[in-house]
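Removed from the display is one protein chain of the complex; every other protein chain stays in position.
We just call them A, B and C in the order they show up, numbering each chain from 1.
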Amino acid sequence: MVVQADVVREGDDVLIYLDLRRTWLVRAVPGQELHTHKGVLRLSDIIGLPYGSRVRSSTGHEFVVLRPTIRDYVLKMRRATQIVYPKDMGVILAFTGMGPGWRVVEGGTGSGALTAFLAYHVRPGGRVFSYEVRPEFLEVARANLERAGLLDVVELKLADITEGIEEEGVDAVVLDIAAPWEAVPHAYEALRPSGSFISFSPTVDQVVKTVSALREHGFIAIEVVECLLRHIRAEPGKTRPEWLMRAHTGYMTFARKALRESI
Amino acid sequence: MVVQADVVREGDDVLIYLDLRRTWLVRAVPGQELHTHKGVLRLSDIIGLPYGSRVRSSTGHEFVVLRPTIRDYVLKMRRATQIVYPKDMGVILAFTGMGPGWRVVEGGTGSGALTAFLAYHVRPGGRVFSYEVRPEFLEVARANLERAGLLDVVELKLADITEGIEEEGVDAVVLDIAAPWEAVPHAYEALRPSGSFISFSPTVDQVVKTVSALREHGFIAIEVVECLLRHIRAEPGKTRPEWLMRAHTGYMTFARKALRESI
Amino acid sequence: MVVQADVVREGDDVLIYLDLRRTWLVRAVPGQELHTHKGVLRLSDIIGLPYGSRVRSSTGHEFVVLRPTIRDYVLKMRRATQIVYPKDMGVILAFTGMGPGWRVVEGGTGSGALTAFLAYHVRPGGRVFSYEVRPEFLEVARANLERAGLLDVVELKLADITEGIEEEGVDAVVLDIAAPWEAVPHAYEALRPSGSFISFSPTVDQVVKTVSALREHGFIAIEVVECLLRHIRAEPGKTRPEWLMRAHTGYMTFARKALRESI
Partner (left out) sequence: MVVQADVVREGDDVLIYLDLRRTWLVRAVPGQELHTHKGVLRLSDIIGLPYGSRVRSSTGHEFVVLRPTIRDYVLKMRRATQIVYPKDMGVILAFTGMGPGWRVVEGGTGSGALTAFLAYHVRPGGRVFSYEVRPEFLEVARANLERAGLLDVVELKLADITEGIEEEGVDAVVLDIAAPWEAVPHAYEALRPSGSFISFSPTVDQVVKTVSALREHGFIAIEVVECLLRHIRAEPGKTRPEWLMRAHTGYMTFARKALRESI
């Protein structure tokens, strides 16, 4: 996924950009075409072009060939489940300091969107162990991770994280499951002391139960936040926020593992 | 800064935690003491303890010894200027896909907070070239980066980014300066095609001028967002958002470099 | 519109309620029917029923007969233009203290939604003088106000408020026009000293120009706010904010008229 060349090579994933709302993540393969309502693009024509090139479709509309980012992969993934949004992923990174080399346990692989983001950021040297109870989700996630070139950073596990975590001494446990509080004792065992717990939950009730479980099990620095992102339409003389926004994605609960006994 | 040991070693930075609002970032050095309104901690007593340990001050209050994260370093830095907030740093990461190996130009080193965050996330293999016109800020930033163990990832430059950028083919240009629009043409030259432009600005006027400059200079995928973070007080029977919040830090403008001519 | 009876009389407006998103404002007239995707209601059957009655449609679905509020009239109005939202109307009332007996000048009648709300709240004894340059909007507004039973409280004027205001000594001037700053000098002349100026504008640029004009013309207590309303889905065990919200309607600018010369 980390394309280093400045020129599109055969087999590269590229993001075809028309405008902010209309982009396509496609593979530059000879013989393939991208059909849009603004005409057809022959993908073989793109091979060999520099990234950033402006190309024209069969109907003469201009598209730009971009190098896809991890956000593009996340947003374009096949979705079997609701996914965590990039804004929230960013807050998880910023609040925990998750980075290269981290060993992270994830509960609730789902479609693999958050998995991919975590995997992207723990490279090189890190690893994501991702638990999921529904095999059909694991298959979707596997395909999504493979496409993003991140499958080798991830260990997908068909197992219920509320029943136990096999890994030990991990740097972080990230949960996106229906009953995160049931995984809290296992997260405590799996984390190295001072390690980070993160849970993403859409409802207040999940947050309250999770925070109670965290308090009970010796976690500290418990912090619950929600992140609202508003887009601005900036145009001289007519600048204003966009009319609509996502009012809610979920709450993020953060905590750190402390040792239980006082010295 | 990436402390791998599970035990505090002499010379380690540790975060002494009392509660979410009261934490201290100190170096574990024999002979030093941390004086708080909840008593005194002898830092030599901490050396050799596992991270996550609960220790007691001279007055018997419990503190926890945590491994500091990059967020802790950022929030505890000596500040010569207003700094970018971790929530916004997270959005920058999530929206651009900045990660290990990236070469990034920063305009406006300021206190070095964003510099440190960028440096942390482009490791290993990446590099941050940071421009600042005020030598006194550069000195503050240098000290802050050194403390965070990230100075070797950063090249601090006493130069005005609105007059030019020396680097070429960089993956991203990040601006936190008063007149970002003046650096837009230089950012365009410095970026590899498809690379990311990011500008952080507190005022609407800065955003509008920057967006106009971006449009003029061949950037695409221009997107302006603001990120609002709300803390929730989760307690069974009394859950509610906190009373106060930061209503504004700044707007983030994102764009991608496209080649100028259509093919 | 102020229906005092507890029973639906022939000719009354009633709000037929299915759920929060599906309501109909209809007149209880014999021979009329309301056709919905949940069956047909004969409006003659409703006459004589107490307000609050639960009735069944031809397909057996339950509807409730409610007395319409001014908010219902506003939201159900025929719209020739974007209207001010009830949340913002509420803030205008709360910030100015507009109430019974006030004489109010409105610039930009539009569809008459805000006009109706103002008229409703200055009764009894007050009056709204509403300026509009487009005769076709005035006709829409007239019909909307008539339906809401508020036309006798309003004087609709085919005139450009940026060219002058005929009334004198009014308690408030409320603007919802494209160039509110051009009406500021006239608002100053029309207002009694200490009277309230209010402007509703979608863009930042309108706000900045209006605030500058207000400062120039002797207004004080200038205050700009935006009001965000978030709906909560409250259900035991699954409480959370709704997924989507209106991110922006407009900014409200408030000011008070001070005399120009210091004593």
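We take it that a contact is a pair of C-beta atoms (placed from the backbone, for glycine too) under 8 Å apart; a residue touches a chain by one contact, two chains touch by 3 or more.
Note that this is a predicted model, so its numbers are computed, not measured.
Participant: In terms of residues, what is the contact footprint of the unshown chain on chain B?
Facilitator: Per the touch rule, chain B residues meeting the hidden chain are 202-205, 230-231, 236-248.
Participant: Hey, which chain C residues sit against the chain that's not shown?
Facilitator: 2, 6, 17, 20, 49-56, 62, 64-67, 69-72, 86-87, 89-97, 99-101, 117, 120-121, 123-124, 169, 192-196, 204, 207-208, 211-212, 220-236, 239, 251, 253, 256-263
The rule we apply is simple: only the chains that are shown with their structure count from here on.
Participant: Would you kindly tell me how far, in whole Å, the mean C-alpha position of chain C lies from that of chain A?
Facilitator: A distance of 43 Å separates the two centres.
Participant: Whole-Å distance, chain A centre to chain B centre, using C-alpha means?
Facilitator: Chain centres of chain A and chain B, defined by C-alpha means, are spaced 21 Å apart.
Participant: Residues of chain A that touch two or more other chains: which are they?
Facilitator: 204, 230-231, 236, 239
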